[in-house]
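Here the structure is laid out as structure tokens; the discussion comes afterwards.
As you look at this complex, bear in mind that one protein chain is not there, while each of the others sits in place.
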Amino acid sequence: MSMVETTPGAWEPKIVAFCCHWCTYTGADLAGLNRMNYPANVRVLRIPCSGRMNPQYALDALNKGCDGVLVCGCHPGDCHYSTGNYFARRRMLVFKRLLEYQGLEPERFQVRWISGAEAGKFRDTVTEVVEQVRALGPLHLNHELVLSGMEVE
Amino acid sequence: MSRIGVFICYCGSNIAGTVDVEKVAEVARTLPNVVHAETNKYTCSDPGQAGVKAAIEKYNIDRVVMGTCSPRMHELTWRKLLADTPVNPYMLEVANLREQCSWVHKDKEVGTAKAIDLIKMAVAKVDKLSPLKSTQIPVTKRALVVGGGIAGMQAALDIADAGYQVTVVERETSLGGKMVMLDKTFPTMDCSACICTPKMSEVGSHPNITVKSYAEVESVEGYVGNFDVTIREKAKYIDYNLCTGCGACTTKCPTKVINNFEQGMSARPAIYKMFAQAVPAKPVIDAEHCRKIQENKCGACAKICPTGAIHYDDEDKVTTERYGAIVLTTGYQLIDWKPLYPEYGGGKYPDVITGLQFERLVNASGPTEGHILRPSDGKEPKNVVIIKCVGSRDPHKGVAYCSRACCMYGAKHAHQFLDKVPDGRCFVFYMDVRTPGKGYDEFYMNTLQDGAQYLRGRVSKIYKEGDRLVCLGEDTLTSAQIRIEADMVVLETAMVPAEGVDKLGSMLGVTRDKDLWLTEAHAKLRPVETNTAGVFLAGVAQGPKDIPDTVCQAGAAASKVIGLLNHDHLESNPQISRVNEALCQGDGACVNICPYHAITLVQKQFRENSQKITRTVASVNPGLCQGCGACTVTCRAGAMDLLGYTNESLMREVDALCQW
Amino acid sequence: MIIKKDRMGALLGTLAQHKTVFVPALIDGVSKFAPYREGLDVRFDLHNTKLPPKDLLFPQTQKMYRYGETAEGGHYVEQFDESSERVLFGVRPCDMRSINLLDDVFLTKGFVDEFYEAQRKKLLTVCITCAAPAETCFCESMGLSPNEAPDADILLKSCEDCYKVTAQTQKGEAALADWRDFLEDTQAQVLPGKTSLRLNFEGVPQKLSRMYEDPIWDEISTKCLNCGTCTFVCPTCYCFDISQENKMKEGVRFRCWDSCMFSEYTAMAGWHNPRPTKKERVRNRFMHKLCFFEERYGKTLCVGCGRCVECCPVALDITRLIDDIGASDA
Partner (left out) sequence: MSDIQEAMRSRAKELLESGEVNAVIGWEAGRFENQTTPLITSQAAKTQRLVFNEYCVNNLGKYPRDLTAKGKVAIFARGCESRAIIRLLSDEVIKRENVYIIGIGCPGMRDRTTGELLKKCAECRHGDPVIYDEMLGEPQAKPATQERFAEIQKIEALPRAEREAYFTNAFSKCIRCYACRNVCPCCTCRQCFVDQRREGWLGKQNNIAENRFYGLTRVMHVGDRCIECGECERVCPMDLPLMSLNRKVIYDINNLFGEYETALSLDEPPSALTTYKVDDVEEFM
């Protein structure tokens, strides 16, 4: 909504990035510290660990109006909680395949390991995902909007 | 209805430069349940904080959104601030308007729009949070050290010197570990016993240290500050309160048993001290071989004992005590090379020995009183072949890793041999020579000067010809086939974790890597911590290393323990998992996934449909749970939720981003 | 008056120009009433559609109100009216009867459901009699006839290659004006239908009223899965749940079908559930169908369409229950 306000008329992709507190969130902070630039289309949602990432959050986001979902965590082996991202990796491998199988474009759900030092990788990943999703256009999973009484597009 | 206060920071121009802070505050005021929104030049400054406190009071705010820099920067500051107000410190959500917004976007309109979204998300989330209270966990000011080698002794001494009680559990009958078996230590060639045994007696006599030798940890329950550890001390059959350690008993015992301390190269009686300077300096009876205990014959030792200290009916003693912290220094053993290397005789040639056997051979108090005499016939060997990396760096035969100490240890053996047998020749087969340590490379160079011949390659076969051992190999630098007739071969075998460490690790929730070394909490930044709060690591138990590194690590672990025991209470992290017992079906999926062993299944009584029933439900130990939330996703029913990051709050955060 | 079966397509095409005409159709393997359009697989030969026509009057999800905060800080509430002129064409006597029952629920006893009423007023019903009821049909045992539908605006009686057309209401009479071009004034032999499945419903409601504590409920409920299939395919199940979705300071209140088979249906705050197990839920459904509704409205809520008999995953068969109760000496 607010995105539309800034650039009237033009559609801008909306992407939510679920980032683990210990690595990717730190990496995103470092990108800020280094005054890197990346598209503003990504909103970071902080979770303690990629192991906390429930696929249901992603389904909710895609259902309700996000055009893409990014899930980020520590590199395998570096998990602050030692094993969280190993479980996340298995779950996300399966979940991503399921989403794609039932028709979602692969670019709309992505998973990346980004460490606290990889500010550049965070910037590049965000930029890449935003551009890929922009190329795909808006996601209309909601063939009849959840609240079709309002804001019918 | 919640009463949310939103505080947006200018951070000078850091945020305000690319975010229209006033506009963000204006939008914030229109959000559901927001009763107040204000801006601040520097929220973290004293006047800034005072302003937040005043607003909380004035508007009767019960939860707070801070639109400021990263929570990694100031979340704790805000929590502390809130602790001084009626607002619970966990009724807080930080919207990262600086590091993840103003600093990464240039366009003010874009930055402002994103900041508004971030505030919306934070408002939606904070609306669904509930107050959390950290509980005070009492700290038992006593530490347990498992393993009485150099690592364990050093850690115990450091902790004890800081004024805390320490119990050292040692599986063998004496402290000392592997170090005390060594003859000399590289690169300084100090006599190992001379530097190790004083430590042993210091530990043995330290007023703050209790040594439980011939003992093992049987079970551990509890969590940081409060580990209830059950220790089994094996029956020694000797009352240590009466025993003076005179040793008369050991001279009268008629039984002869293979002496493991001497690496099987001599014999000891059934009542014995592990070695002369053993601590405790008192013998034990090896029940398995004692004729009195096994067959009710003999009893010579009891007859000669002047104090009547020997009791053949002694039993194992099992005690449970509470400790605040645990240090694991379980060390290593050498890989059993015999089944792995049939080409080296697989153990059928007595003169193919391990490095540790060589240590005993060359030691003045060893079986040969320090004369290098080969085990088969007691002759002095003239040609000695040393083979390095036996079992190490060889995933097909042994282990993939480098055992780290053997390069130096091999060089030391070559040096010692050439020193004691001046007319001898020494050949060292190696893959690489790794000497990263103070004075290490110089030591290696000296060994070369001594005349040791280094051959790059592996010995492919050892066979017996007459009374000599023929070693076949290749010098890969010259591609020459090498054939050496040796009198004795020393294998520098790989270090592997001590037996039983797997069980101990799982008891404590400390993970083991694929080679079963105990895993530190973070390879770089938390090298002596483990994933279980309150459990620390030192020495080779964590991975192969030499004595100086081991001692360093022991000191580091001790300082962590001291830091922990220095607290009377620990604040538990309240952002941990919680079980909704009404939903929990007790299938235990969460139990398996928890890296901290914080979840157990318990039987509980419930009233359901007006009936009393007993069901199995999960239970989270708040002392062990670290709040990763892995269990919450495994739980299909959503019975596990993570406080501070509840399913409800995260869902509303997503909804706010999508729909607000 | 008759209409030839081969003229039906043309008739529908004409009618659909002005109104939405819902016809029984096979869509992706599922038969249901769907708006007529060119190319739709219209199937008047099916016994009964898998999904009943109640969705036309009482949608599975129905938006009711939108509400929110005004810029001035006040509130607004607006009611939705999504009703439109519709024709329910080709409905069977049992389903026609179900609409009569829904009318009782939504329009009588001192409360009028505005959403239902708005659509009901704009609905024209065209019923086709059943010449060959299915093996699971038992409407005759429930006091209906496959050959009559007194509540229908227009009745089409099945003949060999045509339908005999009768307007039964003024609304129907008026509607026939649009049919003029397709009707012929000839006689045709009506094919009477007869259900093969016969039950003894005599006295069942009275017996049931004494059977609240009967062990039969334990027995039959054990195999029930407590899914909502029977209630969702039932033409007369009318339970709904009202909830809302909010966006910031606006929201929409809507209702959607609920099922008394779901444990959540009766769950209260604090986990109390007055119908805690399958037994209470199954009992309630059958009691409601065969006894409670009768006590309140003087009619049986089961029309004998046989959908639940057909669809129940575990073949929990209401006809067997009726027979068992009829045979019992409660």
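Each chain gets a letter, A, B and C, in the order it is written, and its residues are counted from 1.
Everything below uses one rule, namely that a residue touches a chain if its C-beta (ideal position, glycine included) is under 8 Å from a C-beta of that chain, and two chains touch if they have at least 3 such contacts.
Note that the structure is predicted; figures quoted are calculated from it, not measured.
S.K.: Any idea which chains on screen the missing one touches?
M.R.: A, B, C
S.K.: Of C:15, C:51 or C:260, which residue touches the hidden chain?
M.R.: Of these options, the touching residue for the absent chain is C:51.
S.K.: Just checking the interface: what residues of chain B touch the absent partner chain?
M.R.: For chain B, the residues touching the absent chain are 514, 582-589, 592-593, 616, 634, 636-639, 647-648, 651-652, 655.
S.K.: Spell out the interface residues on chain C facing the chain that's missing from view.
M.R.: Residues of chain C in contact with the hidden chain: 28-30, 50-51, 60-61, 135-136, 197, 219, 222-223, 225-229, 231-233, 241, 243, 245, 254, 256-259, 262-264, 267, 278, 309, 311, 313-317, 319-320.
S.K.: In the whole complex, what residues of chain A lie against the chain that is missing from view?
M.R.: 55-56, 59-60, 63, 75-77, 83, 86-87, 89-95, 97-105, 111-113, 141-144, 146
In this section, only the chains that are shown with their structure count from here on.
S.K.: Determine the chain that sits nearest the middle of the structure, using the mean of its CA atoms as its centre.
M.R.: Located nearest the centre of all protein C-alpha atoms is chain A.
S.K.: Between chain B and chain C, what is the separation of their C-alpha centroids in Å?
M.R.: 69
S.K.: Whole-Å distance, chain A centre to chain B centre, using C-alpha means?
M.R.: So the centroids are 36 Å from each other.
S.K.: Approximately how many whole Å separate the CA-defined centres of chain A and chain C?
M.R.: 45
S.K.: Which chain A residues sit where two or more other chains touch them?
M.R.: none
S.K.: Check each residue of chain C and list the ones that touch at least two other chains.
M.R.: 247
S.K.: So in the complex, the part of chain C that touches chain B is made up of which residues?
M.R.: Checking each residue of chain C against chain B gives 247-249, 271, 273, 276-277.
S.K.: Okay, in this complex, where on chain B does chain A touch?
M.R.: That would be residues 70-73, 96, 98-101, 103-107, 109-114, 116-118, 121, 511, 519, 521-522, 531, 575, 593, 595, 626-630, 632-634, 642, 645, 647, 650-651, 653-655, 657-660 of chain B.
S.K.: Could you please specify the touching residues of chain A with respect to chain B in the complex?
M.R.: Interface residues on chain A, with respect to chain B: 1-3, 5-6, 14, 16, 21, 25-26, 28-33, 35-38, 40, 43-49, 51-57, 60-61, 64-66, 78, 80-84, 87, 91, 123.
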